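Here is the structure we will look at.
Of the protein chains in this complex, all but one are displayed in their positions.
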Amino acid sequence: MTDMSYAPETSRSNTGKIALRWGLYLMLGLFALFYLMPLFVMITTSFKSLEEIRTGDLISLPREVTFDAWRTAWSQACTGIQCEGVRPFFWNSVLIAIPAVFISTLVGALNGYVVAQWRFRGANLFFALMLFGCFIPFQVVLLPMARMLGLMGLAGTIPGLIYVHVIYGLGFTTLFFRNYYVSIPSELTKAAKVDGAGFFRIFWSIFLPLSLPIIVVTIIWQFTQIWNDFLFGVSFSQAGTQPVTVALNNIVNSTTGVKAYNVDMAAAIIAALPTLFVYVVAGKYFVRGLTAGSVKG
Amino acid sequence: MAPILEINNLYKNYGSVEILKDINVAIEQGDFLVLVGPSGCGKSTLLNCIAGLEPITSGKMAIGGQDMTNVSPKDRDIAMVFQSYALYPTMTVAKNITFGMKVRGVDPATQAEKLAYVAQQLQIEPLLKRKPGQLSGGQRQRVAMGRALVRDPKLFLFDEPLSNLDAKLRVEMRTEIKALHQRLGASMVYVTHDQIEAMTLATKIVVMKGGVIQQIGTPSEIYSRPANLFVADFMGSPAMNLIPAKTKASGDGVQVEIARNDGKPIVLKDSRNMNLPENVILGVRPEDIVDSALGRAGDTQEAECVIDIVEPAGADTFAVMQLGGKHVTARLHAETTAAAGVAQRLAFDLGKVSYFEPDTGLRLN
Partner (left out) sequence: MTKWLEENTPKLVLAPSFVIVLIFVYGFIAWTAWVSLTRSRLLPRYEIDGFIQYSRLFESPRWDTAFSNLFVFGFLFIVIAMILGLTLSILLDQNIRTEGAIRTIYLYPMALSMIVTGTAWKWILNPGLGLEATVRGWGFENFTFDWLVNPDMAIYTIVVAAIWQSSGFVMALFLAGLRSVDQEIIKAAQVDGIPTWRVYTAIIIPSMAPIFLSAFIVLSHLAIKSFDLVIALTGGGPGYATDLPATYMYAMAFSRGDIGQAASSAMVMMMVVFTIVVPYLYSELRSKND
């Protein structure tokens, strides 16, 4: 905290200070409005009827709260030719995200453990290769991946999407665990070796119990990434296996019929709810994950 | 009986950098070997090699007569105490101590019995249920010792175990480790950069620098007959005075001449019969320069010196003067009459001085 309260206090500078303080809070409040406004508009719009949307204005509260849009968005809205709402796609996303998060976190933990604690010739090279892999634009692997999934018989399937998310998530999960384990003194591993424990025993009995914070960070990061993914979802899925983000985009951009903005907004909120929930419940870890990848580890 | 630890021609490289060069050490059952040297001298690496935590590049190593060169740490019958204690943070003290036995599949009854014995020995019974994070530095140190003791190994290894403790606790624990060694009669290898720890604990000291052993010997040998200038300077506090001097044969002994700023050199006579080159470095411990008034036995020679600084230190008073272009410290009596800027008559104990070759730094006598 940069505490600037040291300045000598005279009555004149005091009133100035109070005014400054109010100005500060005013600015912070205005910025808060800027960030909250879209969410507010989304929520209010989703509870309005189409009629009210056409006649009322954007930022008014709904005159009459209706859940129709939510019902439609969940189970009736059309995503192209199908008209089952976002529900099946929501579950697709769940089916993709859970195994992909679990596998990439576990493998990342093992990789990070090796790179940080079992240094050997080449381990740093491996880590550098992984790290560069984090930064490639995925467009560059899109075409060969599509062919590879075809060859493996996974094209357009949920296991195929899980596979893709695991592979391109490994860079970050390895990075997270490596940076965490590097701060654990290597003497701990040495002591355990002298005690007679082997590679997996040391991981299981000593490192894993220490890792709860970084596991939470990694799970949140991976879950947010995978849930919010659109590029892989739209490139490697087909009609029945699309994740919720792709379905949402299809609902919003479907050209048939009347534009139902309230349904769009309800569908958008549904698609956003899981990650928003994670953010509200575990915001601290969420921020740590965001900064972990970019601040020197 | 075979030595408990025997290292022959050990080399250790990291890439093209030589970390350890031609290390040869052997110790007997019950020895307390201290590896001492400045940071970066390779002493910790050598300890890690003994433990098997670092592979060696070439050479041989045996523990208890068995070749251990390529044996993994768990099969070397050793126990180790680390600088950071390396206690497993998520385990209780009891689990920390018994983890090794658990891994080895020792039956729970034996585990409990050994745990109780060690806890009683180290007086840590009240701590057994706590986690390392809830312990003070001294308590952690004890637990780390307990984890080693419970193994009852052929060889104990200590990697600067006291360096994270405050000064008072360090002295206490030092005494305790010494008592433990005497009680158990166990063989120990101990790494430290603190020459006082080395002197007080060791039965045998290895002084290292730049990956090379400088001298091996008992504490008194190392102290009174340092093998070279480095050892002379490193061991002892305040350090040995190393004064450039000129010598020439004179009758049965040697005449030593030390230049002084005011032009008139001090001339002393060493009655030992030696062959010395003309230019030497004279090594005199501060306690071998004393108040002449108090006199003392041995081959003392007196000279008048102007004292620059007087530093009372309780039991003794240190006096600093300029001799041969160097600051020279004398250890005087607490009630000395010496005062800054005043000439004082001092007695030099020539029977104990060392002579070094100025270029190679090697001991001459």
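Letters A and B name the chains as they come in the text, with residue numbers starting at 1 for each one.
The rule is simple: a residue touches a chain if its C-beta (ideal position, glycine included) is under 8 Å from a C-beta of that chain, and two chains touch if they have at least 3 such contacts.
Source: prediction; values computed, not measured.
Asker: Which is it among A:Trp70, A:Phe90 or A:Trp227 that touches the chain not included here?
Answerer: The single option touching the absent chain is A:Trp227.
Asker: Out of A:Ala32, A:Val65 or A:Ile98, which touches the unshown chain?
Answerer: A:Ala32
Asker: On subunit A, where is the contact patch with the chain that was removed from view?
Answerer: Counting over the whole complex, subunit A touches the hidden chain at residues 1-7, 24-25, 27-28, 31-32, 34-39, 41-42, 45, 53-54, 57-59, 107, 110-111, 114-115, 118, 120, 123-124, 126-133, 135-148, 167-168, 170-171, 174, 198-200, 224, 227-231, 234-235, 245, 248-249, 252-253, 261, 264-265, 267-269, 271-272, 275-276, 278-280, 283, 286-287, 290-291, 293-296.
The working rule: only the chains that are shown with their structure count from here on.
Asker: For subunit A and subunit B, what's the span in angstrom between their mean Cα positions?
Answerer: Taking the mean C-alpha position of each chain, the two centres sit 56 Å apart.
Asker: Of all residues in subunit A, which touch subunit B in the complex?
Answerer: Touching subunit B from subunit A are residues 185, 187-188, 190-197, 201, 205-206, 209-210.
Asker: Which of the residues in subunit B come into contact with subunit A in the complex?
Answerer: Checking each residue of subunit B against subunit A gives 48, 51, 53, 72-74, 78-80, 82-84, 86-91, 99-100, 103-104, 147, 159.
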